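One protein chain omitted, others in place.
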Amino acid sequence: MSTSDTRILSRQRAVANAGGAAISTRSRAMVMEARHLLFTVSPGAAWIIVFLVLPSVYLMAVAFMSNGPYGLPQMPLSVDSFKQLSGFGFLGWSPGNLYTLLRSLWQTFLSTVLVVIVAYPIAYYITTCREKWRPIMLLAVVVPSWTNQVIRTFGWMNLLAPDTPLSDLASALGLISPNMGLYPSNFAVTLGLVYNFLPFMVLPLYAAFEKLDTAQVEAAQDLYASPLKAFWHAVFPQTLPGLLAGVVLVAIPAFGMYVIPELLGGGKGMMLGNLVATQFAGGSNWPLGAAGAILMLIATFIGLFAMRRIGKRLGGGEEVVI
Amino acid sequence: MTEMTTSAHSGVENSLHSGAGSGSLGNEAGSKALDAAHEASRENASRRQASSIQMRGLHKRFGKDTVALNGVDLDIEAGEFFTLLGPSGCGKTTMLRILAGLEEADDGRLTIGGKDVTEVPPHHRSVNTVFQSYALFPHLSVRENLAFGLKMRGMPQAQREQKVAEIAGFIHLGDLIDRRIDQLSGGQKQRIALARALVCEPDVLLLDEPLSALDAGLRSQLQVELLRVQKRLGMTFVFVTHDQDEAMVMSDRIAVLNGGNIQQVGAPRDVYERPANAFVARFMGHDNLYRITARQGGRLTTEIGELEVEEQEIEEGNQHATQGELVLIRPETLDLKPGRVEGVNHLPGRITERLYRGSHAEFRIEIGSVVLQATVNNRGRHLPEVGDEVTVVVAAEDLVTLSE
Partner (left out) sequence: MNKRNFKRGLKGFWWLTIVFLYLPLAVVMLFSFNAANSAAHFTGFSLRWYIKLFGNQEIISAIGNTLVLAIVSSVIALVIGCLIGYGMYRHRHRKLGWLIILIYLPIVLPDIVFGISEMAFFVQIHQLTGFLKPGLGTMIIAHVTFEIPFVALIVYSRFVGLDPSLFEAAKDLYATPFKRVMHFMLPTIKPALISAFFLSFTLSVDDFVISFFTSGPESATLPIYIWSAIKKGISPEINAIATLMIGGVALAAVMSLLLNRRRAT
């Protein structure tokens, strides 16, 4: 401690001698602050830049290269990958990739709609329950999503396999042929997606319901009399921001889903994520896979942009997401 | 109980006298210890280990435009209860933070106990602060909070425990000592924040609006306790507040600040009865300020009427210019006589409002086109009613002239 004291004394003297104390104090403090910022933030920032930003940039570059041996990218630059994505291959136009794209969009749309239909009453029901039960009920909705996605999907494989009660019921109703399972199928993929993303919708909707201005609802009941009309004019508009946030949280990751269609969809249930993964894991065509990844990135940034807009409408509540 | 308190208190005081204060705590060595011994012998003259403060030309800006301190010179005497008073944004908190070392002045020098500490970081200053929000560490118990400063200075545990026990007795903490911070009420937190700062036996104790978060009853109780502590320890206290009543009750001297400048420094009576300018007068709660339109010796023509003031009062004020000059009439110095009475400093008026407050009554009186407020002690005599014609009698020696 004595050394630091002498250091301070000598610094005082130096500053006093220099005379320009005002400027030196101010700029020294600024330099110290900047150094502090650098020290605390740069390891993490550098980590994310080197191990995520650079790879993503590289991936985007790959999309504009040509396909080489073993599927690895090579020069010259080309947009073949995007042509292939839209179906123009070496053998002329074939709809395979385009079907996969359309299927991804359709599955995303369908599962998002279904998730809304299930989550809306659930979120509302939780808000009508006693306050001490609400966190526990929310937890009950969220807990299954803490387990591994592969395991959860595997659970559905068990349930939908041939010879299980659900499959037997379906074949008794004539929905599937006897001795078949409910998976692999597009239906199973939709089910898996709804199961997977339900909590993502319940949470923002619950937040919206909890903030609901009940005075408005009562006024609406007073004015419109019919409960349906009261809901449509007073309740629904108030929950819309939460609903939209939920849609973004569900639709974006659903569009890029890999595990669920891979396990529950089979060859005819492939989505964009599987198309992309196959190009890399199978080592067949990196540029094509990268082009697919760019589509997902575009979808993500549209979603984030929408989220920001919603956040602003909610009054800067962007951190609602987490 | 009283005896116990006294003995605990003398313990604290003894340790203060024994020179264990700023310098020789823990393992500080060499020049520092010598410094402390030197200082102790010098301060034996005043029989207290308290430090004076000198500020010379302190400047502080925030960003480009906000001037928090605009070249402040101020001397605070050793052992004084000194209050920095002003509205929010006047620079009082900045001044306190510069004293604590939490903010560095852009320009100027600061001396505490004769040592230049302008560049000394807070953890090397023998100055402690009682924060407005108390700032008690939530992860520590009361006992650990009290010992924090001593531990950081490297005092051995046994000695630390003894000091903490002494201060706990002195501030009457009783069984609070083993509580967790979140189990305390506001008033309890306040006392522990005080004890935590005092146990370090600083040269100067800084208090940043320490009572502002408390309700009125507790507040006045703690005002008394704070005063008692300061008088017993004889420590220099620098107290920041925006409440002029609190400032008057507590302080030996008050500095009124506005816009980064000191407006007036003086004892509470000076500041209240002889405000240096209109800002100080208004801040101290005065409303009866009237423009002077002309003057001739002790005779003033004001917007409220002709007034005579004592000659010496004139000499203190500005002799010739009447531009921007005001006269202050304090409500409690006035006498009300029923009806119309002629005389020097007799102003004719009519009561427009009466607020009966038990011990006294407040009146609003229309005199011509201006309004005057008067406070009259209730001595059981007749109190005028609204609408009554009255004559307001002003004593020449109670009038103060000041500039805008």
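Per-chain residue numbering starts at 1, and chain names A and B are given in the order in which the chains are listed.
In the analysis below, contacts are C-beta pairs under 8 Å (C-beta built on N, C-alpha and C of every residue); 3 or more make two chains touch, one makes a residue touch a chain.
Being a predicted model, the structure only gives us computed values, none of them experimental.
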item	value
Option touching the unshown chain, where A:F64, A:F82, A:Y195 or A:F209 are the choices	A:Y195
Of A:V62, A:L85, A:L243 or A:I310, the one touching the omitted chain in the full complex	A:V62
Of A:L138, A:M157 or A:M180, the residue in touch with the unshown chain	A:M157
Residue among A:V31, A:L54, A:L175 or A:L240 touching the omitted chain	A:L54
Interface residues of chain B (partner: the chain not displayed)	100-102, 121-124, 127-129, 131-140, 148-149, 151-153, 196-197, 200
Interface with the unshown chain - residue positions in chain A	33, 36-37, 39-41, 43-45, 47-49, 51-56, 58-59, 62, 118, 121-122, 124-125, 128, 137, 140-141, 143-144, 146-152, 154-159, 161-164, 195, 198, 227, 252-253, 255-256, 258-259, 263, 273, 276-277, 280-281, 286, 289-290, 293, 296-297, 300, 304, 322
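Convention: only the chains that are shown with their structure count from here on.
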item	value
Geometric centre distance via CA averages, chain B-chain A, whole Å	58
